[in-house]
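Presented below is the structure to which this report refers.
One protein chain omitted, others in place.
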Amino acid sequence: MEFVFTEEQQMIGETARAFFAENATSERTRKAMAAGGPDAGIDRALWTAFCQELGLSGIGIPESAGGAGLGLVELAIIAEAAGAQVAALPMLGSLALSAQAIAAGGSAEQQAAHLPALLSGEVIAGYVHDAAITADGTSLTGAAGFVAHGGSAQLFVVTSNTGAWLVAADAPGVTVTPLTTMDQTRPYARVTLDGAKGEPLADPAAAIAAAHRAGFVAVAAEALGGAQAALDRTVAYAKERVQFGRPIGSFQAYKHRLADLMIEIEQARSAVYWAACAVDEGSDEAELAVHAAKSFAADTFFLCAGNMIQLHGGIGFTWEHDAHLYFKRARAIQSMLGSGEWHRERIATMILGEVA
Amino acid sequence: MEFVFTEEQQMIGETARAFFAENATSERTRKAMAAGGPDAGIDRALWTAFCQELGLSGIGIPESAGGAGLGLVELAIIAEAAGAQVAALPMLGSLALSAQAIAAGGSAEQQAAHLPALLSGEVIAGYVHDAAITADGTSLTGAAGFVAHGGSAQLFVVTSNTGAWLVAADAPGVTVTPLTTMDQTRPYARVTLDGAKGEPLADPAAAIAAAHRAGFVAVAAEALGGAQAALDRTVAYAKERVQFGRPIGSFQAYKHRLADLMIEIEQARSAVYWAACAVDEGSDEAELAVHAAKSFAADTFFLCAGNMIQLHGGIGFTWEHDAHLYFKRARAIQSMLGSGEWHRERIATMILGEVA
Amino acid sequence: MKLGFSAADEEFRAECADWLNAEMAGEFKDIKGITKLTASPERRKEWEQRLGEAKWGCIGWPEQWGGRNATLAQQVIFAEEYARAGVPGRVNHIGIELAGPTILAFGSEEQKRRFLPDIAAGKTIFCQGFSEPGAGSDLASVRTKGRLENGEWVVNGQKIWTSLAHISDWIFVVTRTEEGSKGPKGLTFLMMEIDQPGIEIRGIKQINGDAEFNETFFTDARCPEDSMIGAVGYGWKIAMGLLAFERGVSTLGQQMAFRNELDELIAAARANGAANNPLIRQRIAKAEIGLRLMRYGALRMLSNTDHSKIDGAALTYKIQWASWRRSLGELAMDVLGQAGEVAEGSEYEWDTLPNLFLYSRADTIYGGTNQIQRNLIAERGLGMPREPRGDV
Partner (left out) sequence: MKLGFSAADEEFRAECADWLNAEMAGEFKDIKGITKLTASPERRKEWEQRLGEAKWGCIGWPEQWGGRNATLAQQVIFAEEYARAGVPGRVNHIGIELAGPTILAFGSEEQKRRFLPDIAAGKTIFCQGFSEPGAGSDLASVRTKGRLENGEWVVNGQKIWTSLAHISDWIFVVTRTEEGSKGPKGLTFLMMEIDQPGIEIRGIKQINGDAEFNETFFTDARCPEDSMIGAVGYGWKIAMGLLAFERGVSTLGQQMAFRNELDELIAAARANGAANNPLIRQRIAKAEIGLRLMRYGALRMLSNTDHSKIDGAALTYKIQWASWRRSLGELAMDVLGQAGEVAEGSEYEWDTLPNLFLYSRADTIYGGTNQIQRNLIAERGLGMPREPRGDV
């Protein structure tokens, strides 16, 4: 029992933070936001550097499957660092959801066929989940409305509540419609399957479970990083900005607001790393923990990003300032992969049972 | 359209406020709180003075029925003044609920038989409502758990959702069990009817509607008065009390907390008098308004009373200080006559329809 | 205390509704239902003029200046019917609600003659130059300079958040006219024509992708000496008086726009089934209550003629509506779910509800942040000690 980072984990964190702080700049992110087509919302050079030069893309994927080993704690450390910069990358769909699904539920052949290209960043995968997707043999029919970076994907991991398949984006019967998305750093696409050919993953239950746990933890970690960055930037502003002849950070009501954010963030930090650890250690708390982490960290991020705007005053709601990037990302994290209400109802069911 | 008090209404308010401020003192209220038996939670001398000397007990009861005329606006003005002092009086059960029910739904004979004694304070009535009360002819069976000042009542107005009856407290089959109640200024009793004889009111629907509307508005007004008093007393304390070498009211976070209370109170004030006016004028908003007033004002009072404790620091949670009287009254108002959630669900049904 | 309207009032209501509905079904059909402040500015200027022609522009003003001397009840009714008919907001709201009343209260007879009829007729569109970069909510630290030179005021400096400046004809500007003065002293209030070489306007793009606000630059911008309101050094007093006008009858029209937003939210909740969710139901009920209380708060504040005491309803009004609307935006997104985060076309342009979500983050900032509002409420409303100015 030791709930602090190991030296290796600290090193990974330092590396990731330095990388994103230096490279995932506001300027580069805004360029990715303005891009159209398959580059919409992706800083391609950043993605290549992350996957190939930094070599952190394989973290959380077993070495046997061509990954770097380690677990969700390390994945969370990286997602936290990326979230702090609102980096425009397909990390969630391609790595945390799709690669995790293939690593956990794919056969050795499926892993060998797809994971190397995903981890190198040469192929981007999108994760398509809808309970109503049906399979007639290997022919899939259904749709999902909000596939993160779906417009950039060459490969889809498609899941219903019981089945999991690999689908090529250019296969007949697949229609991908990119959507103008509030969070331009992670645009959605609508993916429609009309008798599209799917290759079943070997162990669909394992694939779905792994994708969801990793997905919940990854967005929670991203939210944590975003929340902390929103607070840090607001703190810096509060020390500089003078109003009424005083730094605005000297106003007690302002200070207390910042304190309230720190209180939430500290809890979100506990939530994220508790959940990641619990999954990695196979703890029987894991299920509860991932729901707690996703819902709590998302709400924390939204609170912090909303206050980031408010506490910056007029400049805070301009396009030019980065506050809206955090705010829109926070909202997207709240609503994706199950709302906070849905996650809390899962927890309520665990402790209270189903509604009678 | 003029949403300000008339001169007469202002005068009633001044009279009532002066009366309660002078007479419903903390010392007298605490004596009533400590009393047992039929005097539990009632300052008898205050009640007599209110009914007989001040002569405000007939307000909201038609002159034809022996009352002073006027309407719920004036009743609310009085309830607000009483609430500001957390006065220990059976005003709610005896006047706002029972007398209103008899005045609206009783025959001329029933009015003549009961209203004079209720308005003079010689008889105290309790209001017993439970949907499950059943009548076999005039023989009533059922129970209600939380009858305000039920232990002091000689007469009960008993209602189900469709029927309304008068029941003598000493009639066979009536059991009254006084309960140790958190808000000692308005103790509850459990009233059990086991084949007790009930005299049906002439127009039960009118009786129930009048009692509930007047009850909702009266407790909302009481809550408004309590909330404003909680704020006023805290403001006074904030100006006097010195900590860290400064009046605590000079701390901005403290000031902002007070401001937040004022914001809620101003809305509660609009709610209470909107509801009272809407009922008096027979507006088609009346139903929505009384639910809004009860739920909003109760929450406002609880918020203000909770902050009254918090912002007084240590002294605020002592028995000696009056803050807990406000706090417990506020909690009682939240839970009596339908919770906030229940009232809001009524409103939701009006605007959204029933849940499909 | 009386909430109902008289029979005469109800007749007036029918008259308003008839006229407005006819206009929105006829010549001005194309602008019906517009909610975005920046949409179709030219057509909406024409609409201002149409209102003026029919004497509906500023009905509460004296007849002498183009108004109708309308009673409070009539003003309430007109505001309600205006929004009910789906008429877009007034592009000249600064002129009719702030500049006009300021001139009426503090202007000379000549200024009244020069400005009021044209405002009422919808011919002069005003915007407001108060905030400056580096002094958002701190009006007293104005640095834009004005000096008298050959019978003209010459103004240099910069204003920010000048809403709709890009479609306005005139701007009223608070300038520092006493060299070396500090805080609220030494300020003067000027009316300036925008179409001149010394004034440059640059749009500020907002969080929702739209640009309602502007930066306005003054470089030897000029106006005649008698374009000053009040006297030299009276700028602070006038600016403070003007803030009080912000809580006028227009709040009721604004509320009707909120009503439309809430109705749209309710329709969306019914359409997608969110209306069956008990948590959403509670929040919608709270929003409904909040909106009603805003209305009755406004009616209390407008009915109140006793100005000797602090009017709590007026003092708390801004933060109340701004906070309500921000919550409504969040509720709207929870009702819509992820569907609220995608736009229909390829442009970054948002429907009413998502736009509400984004834009309402500004509501709690402009016109005095929620933090400033709480200071005012605590200090003016509750008599708490004033927050000290620093000397940094």
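Letters are used for the chains, namely A, B and C, taken in the order the chains are written, and counting of residues starts over at 1 for each.
In the analysis below, a contact is a pair of C-beta atoms (placed from the backbone, for glycine too) under 8 Å apart; a residue touches a chain by one contact, two chains touch by 3 or more.
These numbers come from a predicted model, not from an experiment.
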| item | value |
| --- | --- |
| Omitted chain's touching partners, listed by label | A, B, C |
| Omitted-chain contact residue, chosen from A:28, A:44, A:197 or A:255 | A:255 |
| Which residue of B:74, B:183, B:222 or B:264 touches the chain not shown here | B:183 |
| Residues of chain A (touch criterion as defined above) contacting the omitted chain | 1-6, 9, 73, 231, 235, 238-239, 247, 249-250, 252, 255-256, 258-260, 262-263, 265-267, 269-271, 273-274, 277-278, 281, 283, 285, 288-289, 292, 295-296, 341, 344-345, 347-348, 351-353, 355-356 |
| In chain C, positions touching the absent partner | 277-279, 282 |
| Interface residues of chain B (partner: the chain not displayed) | 145-146, 179-184, 188, 242-247, 250-251, 253-254, 306, 309-310, 313-320, 323-324, 327, 331-332, 335-336, 339, 341 |
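The rule is simple: only the chains that are shown with their structure count from here on.
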| item | value |
| --- | --- |
| Furthest chain, CA centroid comparison against chain A | B |
| Centre-of-Cα separation between chain B and chain A, whole angstrom | 52 |
| Whole-Å gap separating chain B and chain C, where each centre is the average of the chain's CA atoms | 40 |
| Sequence positions of chain C contacting 2 or more other chains | 371, 374, 387 |
| Residues of chain A touching at least two other chains | 251, 253 |
